[in-house]
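A protein chain is absent from this complex, but the other protein chains hold their places.
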Amino acid sequence: MKKINYNDKGSILNPLKNLQFYARKPVTEPLGPRDASASYRGFHINDLNKCIGCSSCQKICDNAAITMVEVPSIKEDAAKGLRNLRPAIDYGRCCWCALCVDICPTSAIEMTREYVHTCDGDETDSYFIFPKETGIHGDSFEKGWTKTEDSDLLDRIRRPMGEMLSEARIDNFDEIVDGFTLEMAVQEASRCVDCGLCEDACPAHMHAPNYIRSIYEGNLEQAVEWMYETNPFSHVCGRVCTHICETACSLGHGEGESDPIAIRWLKRFAMDNVSKTKIKQIARKGKARKKSGKSIAVVGAGPAGLTAAFDLVKKGHKVTVYESLPKAGGMTRYGIPNYRLPEDRLDQDIEVIQSVGVDIKYNVKVGTDISMAQLYKDNHAVVMAIGLQMGRSTRIKGSDHKMVVKAVDLLRMIPKGDKVNVPKSAVVIGGGNVAMDIARSMARLQQQKYGEVNITLTALEQLGKTFLADDEEVKESLEEGISILDARGPKQCVIKNNKLVGLETVKVISIFDAQGRFAPKYDEEDLQFHQADMVIEAIGQMSDVSILGEELTEELEWNRGRIQIDENGHTSVEWLWSAGDMVKGPDVINAVADGHRVAKDIDRFLNK
Amino acid sequence: MRPENYQAVKLGDSNEYEIFIGPNHPGIEGNYAFRLMLDGDIVVSGKADAGYLHRGFEKLMEGRLWIQNLAIVPRICVPDPAPMEVAYSMAVEEIMGIEAPIRAQWIRTMQLELSRVAAHLFTFGGHAATTGMYTPMFWGVADRDLVLDLFEDFTGGRVYSIYNIPGGVRRELPPEFLQKLSNLLDYLESRQNDYDNLLFTNQVFVERAKGCGALTQSQALELSVTGPNLRACGLAYDVRRDDPYLVYDELEFDIPRQKHGDAYSRILVRRDELFQSIRILRQIIERLPSIKGKIRTPIPNPLSWNVRKGEAYARVESSKGELAYYVVSDGGDKPYRVHVRGPSSMHAVQTLEFLAKGARLEDVAQIMFSLDACPPEVDR
Amino acid sequence: MKKELKIKQKERTNPLAHVFDDFIRFCQSKSLFMLHYCTGCGAIELPPAMTSRFDMERLGIQPMVTPRQADILLITGYVSIKTLKRVILTYEQMQSPKYVIGICSCTVNGGMYWQSYATAKKLNEYMPVDVYIAGCMPRPEAVMAGLQRLKDNIRNDKKEHKGSAWKDYFKRYDYYLGNQQALFGEDWQTPTDIIAEAKLYGLETEETYGKHTKLLEKHQTPLLPQEMRIK
Amino acid sequence: MNKVQIDEILNKVNGIKITHKRKTRIRVDVDADSLPTLLELIKGRASYIHLSAITCVDWIADNQFELVYHVWSYEEKCLISAHTRIDRGSEKNPAKYISVYDLFKPADFFERDIFEMYGVTFIGSPRMEKFILTEWNGVPPMLKDFDAEAYVQETFKWTDYNPDWLQELTDQGGGIAVKPEDIRTAGNTHNMSTHRERDKAKAAAVKANDKMQGWKQ
Partner (left out) sequence: MSKHKEGHSKSYEKLKSKTTLKEILDVAVSFEKTARDFYTAMIPKVSKNIRYIVEELAEEEQQHYDLFLSLKNDPYVQTQLDERIKTPTENHKFSDYVQLLDLGDNPDDQTILQYALAREDAAMKQYQDLADNAPEGELQDTFRFLAIEEAEHKLELEKKYYEIIHSGGPGN
């Protein structure tokens, strides 16, 4: 580099040397816009099909330029996490920083290389645009700034959850999943974009974004407080919830590897790390000081019944819960094995509910020990929440043999401590989670007794396509040595000399018809025999509505085998409400949601 | 106001009169005003009048999420926006206790130097224009535009890159980028003679600039003058070397200086600095391909990102001087306080007022441009 | 411009008037001077547009340093309240016909400074705007496109009434003055007599006057030469 | 000058707390009374002659202003940030502090800035007057209790857009659902979705649920 001496005077002729410029090419660009660079941040486009309406773009927008508009022609589905909201962008605010592009969980919103927009003074409406697949003027331009792996602002990968290895867990009923450590939980919670899709999807509308936020901030008590606002079964749901929320989670909608937030495990983490006394304090918050003088009977101490009882007690009513079994919890206790939901956790949930003032009467069978009519006489309102505690049978040939049993009956025996007849080999019919539960429970019992597992599970449904049980369950079952035979329909239980020897199945060719309705087709040529000392049927459950008594059954309106209720769970009989599995099908969180609904309606009814 | 209401009032006997320069005035850089008390054409005293570009940045930043602020910080100094992003990101990183990956630091360094090149080219033109020469302005701005093309290439934006993010940079360099950069540097070096002939050794300019707005070193230190303006007074002080950040301690570069502290010294320092930046960029072109790895340290999802309690004072050397960000976090999802210490806040107010005293009216614009003051840094 | 305001003006009777008008519009559109006033950050893209690379002179547009001789006022982005006062002074000093171009998001709906206590949000509340150019900031090419649009509007004004937004300032002076007063206080006044100008141009309408112009009359005080500055 | 030596000098000031954050950063906490002494000391004895900045932080919860003086030494290549806290004062009795203009000339700019933005009067500062905010009549805007967003919403009107596509959507029964202003909450809380959005979404969810269950037509 040439040095210029400060003391030089310079020359007046120097600039003239630049006359050579007349011989150089001009640098002027032709009129009209040039092509922008490959990563240019120009006007937005939005793939309306990819967009799920999570509003993350709106929240990240530093200029409040994004308005969410409702597009009625797009279908909404809360359970799948789809809203019909789509972003509209105000170019009177936007600064083209592309943060909306980088945060979009589904990479729907992107930027093009288009950058020229002018309008007359009275046409400012053109500054408010609704980006679609084409940009602001409807022309298609090449894409500019799109999300790359580096620019992605979201953490796509779920923190791994520690699990017991299959060898360690197969001979006991200890809980399989380790749970998060504080560090992992905070990291996992930090992934949440607070879109609220989970809250919309959750039947009980648990404030998941709020408690995830509290966990991120390390305020677990606050998190538990948020949970108890909507769910007194937080321990249970933190472990065995069907987590529709995670299906809806906007992070799970991403392309490629993109896991939803482990909302269920976070809930579990918060619940496990707040002391019981503290939880009891939290649960009592908002309890009415004054007693209302009204009393309510709840039949069945399952999640639905107890949630209703919990809410009603907090409103100042007197609630008595009648339970036919020696302990409360319903299916969560007598249907879910300990390795998924340890009993002490359930006990704690129930203890907290009782501590608020819910009175549970155990071993009282309504219908025999006390009649419905009597309940009505003693109380102002009655809630039926007896669940689906009876198993269905396939009623194939040989299914009336004593070694052909129903899964729910067996599952009930294990926590009750009854002696279970453990067979050397067993076949389970059914592909739902109940089938998995019984198969895995029996596997554990077999391992304890014989040192080996010999369980075969046959299901109509096809693995990976139509299978009913959760993928996790299937994976863990396979790890535990259970063989799963999918797409097989039961033909008959083979009985020789009055002794059960096994099950015959045929191949299922297809299972659903064109309309998506169930219409299985069998191929009789493909016949298999599975040797077994016991056949366990886990195909479906039903409710024992006989306890209502004939008179009440006649008085009630029914809807396809279930008690007919309105949207608040109120039956056609004025003093009777029904909630939970028996009216809504099996699901804990649905039952809890139902409990709330019913409680709210009863309270309204009683205050009328 | 109605014309019939005008009423001429005779002033006193003094020869002094007050005139305004700006905010709409070609001799003022940006939207800035200066009030002068004149005796003849000699300035008796001057008073800066700022605030025309005041947007309340510091207040705005307290109301936005940590990451959202990245979009607004470059706006604080328009001709040289990159150091703003980097300084803010560095401050946040220091509070969080994380460090950007090495590759990101190299890319940031490259961005800073490119930005410096662009800013200096812009200043040459502006400075020359205040002395009545418009050709350097046409050249400088056109050459600067070539740098902006490169910015557009790797950051997606021409002027406002919004390329940094606490923890690194947002995007990998596009393919062939370093080759393009190298070509540009070749071109800029080839232009050196043109600029020298046109401006730096042009007698008309040299005579105008020499001795105009001279500062001694001790005056400069007293007024907290930094950057090229301080180096023009003979003190070889540069934040890049004395308080090293990013990868400047691995790079070789000289710190150009002059002794006289006047407008000509200042523009010569900038000229030399431009070529030092080119030298740095050449080293980066050489080293960058061998530095592999990630370009971002992960940060939590920005919508729920609490930065832990703490404070940091991050300083960088912008083309104007020492630029610093003082960021305070109370553990929330937004900064509790961000203070921007723009170098021009020293240059454009007290230093300018000091230098204007006794200067001639026609030199005031040149003095201001030679200080390379950026009004929005004063106003924020 | 919500409704057509009736101008108190005589019918033009000269049959050649329209020919002249056309010719004048043609000439105007070919030679425009742009006031060189950098109000906001979008101004940084003007030097490139003006200089060698994009060369605005190809459109017949050149920067001009004084408002009195300029045709176009470019509002390059946000205007702080302090600047807005000067902008209005400048605008009123410009000779008609005059054109305003709003560049960047900020002139439309506050832009990224929408939360700022110090900037005005909507330019068209304070003066009529002819053309907007989107971007934050718009590239020189976009600026050129905007200027081209303005040229076309001026040229085709007769048909579409687009190139005469400046008339609106006179026609609805009360509205603009009201917004200015809301921001600067009741005693806001400028040295330019807009109402007199409106009369001169024959652009008086019923909305030229109103309660705000009454306030102006009420608060106006003689301006002393040494106090010809904004408070 | 090494760490021990600088500590020795700093420790001459009463009630000082020294934190060496890194090689080029030292944080010092002192009483408001002894801050000028400290600055004089480090300027005179340890070559800290460059006042980089003075920052004011409004700790409204503690009813205090924190003043931070960032001073750099060209020789030591180190920055001392001297923190001190003063009473926040009230509207009638604004906060006051001593100017350091006689030590550092640039304090003029910074102190004037703090005076404008926070309303702290520096006794002895040459120009305690408005500079940037000459057109501003409200409270000092940087105070935490000045809610800029509320002020803006009150003072300014926004552009009311009504483009064709929006009209079309509104005709179909859709239209604007969540405005950007709706999701913003004041203060340092999280950007939580509003109840309005929540309630709307909940209602939609319940509706969808009802459809799924297929009770009562």
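A, B, C and D are the chain letters, set down in written order, and residue numbers restart from 1 in every chain.
One rule holds in what follows: contacts are C-beta pairs under 8 Å (C-beta built on N, C-alpha and C of every residue); 3 or more make two chains touch, one makes a residue touch a chain.
Quick caveat: nothing in here was measured; it's all calculated off a predicted structure.
Asker: So there's a chain missing from this view; which of the remaining chains does it actually touch?
Answerer: Per the contact definition above, the missing chain touches A.
Asker: Out of A:279, A:469, A:487 or A:606, which residue would touch the omitted chain in the full complex?
Answerer: A:469
Asker: So one chain is hidden, and I want to know which residue out of A:365, A:416, A:449 or A:521 touches that hidden chain in the complete assembly.
Answerer: Hidden-chain contact among the options goes to A:521.
Asker: If I consider the whole complex, including the chain that's not displayed, which of A:113, A:191, A:345 or A:491 touches that chain?
Answerer: The missing chain is touched by A:491.
Asker: With the missing chain put back, one of A:36, A:51, A:119 or A:396 would touch it. Which one?
Answerer: Counting the whole complex, the residue in contact with the absent chain is A:396.
Asker: Which residue, A:35, A:183 or A:554, contacts the hidden chain when the whole complex is considered?
Answerer: A:554
Asker: In the whole complex, what residues of chain A lie against the chain that is missing from view?
Answerer: 240-242, 331-332, 335-336, 388, 392-397, 399-400, 430-435, 437, 468-469, 489-492, 513, 517-522, 524, 538-542, 545, 550, 553-554, 556, 558-563, 581, 585-588
The definition used in the following text is that only the chains that are shown with their structure count from here on.
Asker: Which chain is most remote from chain A in terms of Cα centres?
Answerer: Chain C.
Asker: I'd like the Å distance between the centres of chain A and chain D, where a centre is the mean of that chain's Cα atoms.
Answerer: Their C-alpha centroids are separated by 42 Å.
Asker: In whole angstrom, how far does the Cα centroid of chain C sit from the Cα centroid of chain D?
Answerer: 37
Asker: I'd like to verify one number: the distance from the centre of chain A to the centre of chain C, where each centre is the average of its C-alpha atoms, in whole angstrom.
Answerer: So the centroids are 58 Å from each other.
Asker: At which residue positions does chain D touch at least two other chains?
Answerer: Chain D, residues with two or more chain partners: 133-135, 141, 146, 148-149, 159, 190-191.
Asker: Touching at least two other chains at once: which residues of chain B meet that condition?
Answerer: If we look for residues of chain B contacting two or more partner chains, we find 51, 54, 56, 59-60, 63-65, 71-72, 142, 160, 303-304, 379.
Asker: If every chain is a node and every touching pair an edge, decide which shape results: line, ring, star, complete or other.
Answerer: The chain contacts form a complete graph, every chain touching every other.
Asker: Can you list the chain A residues touching chain C in their complex?
Answerer: Touching chain C from chain A are residues 26-29, 31-34, 62-65, 90-96, 115-124, 127.
Asker: Please name which positions on chain B make contact with chain A in the complex.
Answerer: Going by the criterion above, the answer is residues 64-65, 67-72, 135, 142, 149, 152-157, 160, 162, 168-172, 174, 192-194, 196-198, 200-207, 258-260, 264-265, 268, 271-272, 275, 294-296, 298, 300-306.
Asker: Which residues of chain B touch chain C in their complex?
Answerer: 1-3, 5-9, 11, 18, 20, 23-26, 30-31, 51-56, 59-60, 63-64, 71-72, 75, 78-79, 122, 125, 137-139, 141-142, 144-145, 148, 158-160, 376, 379
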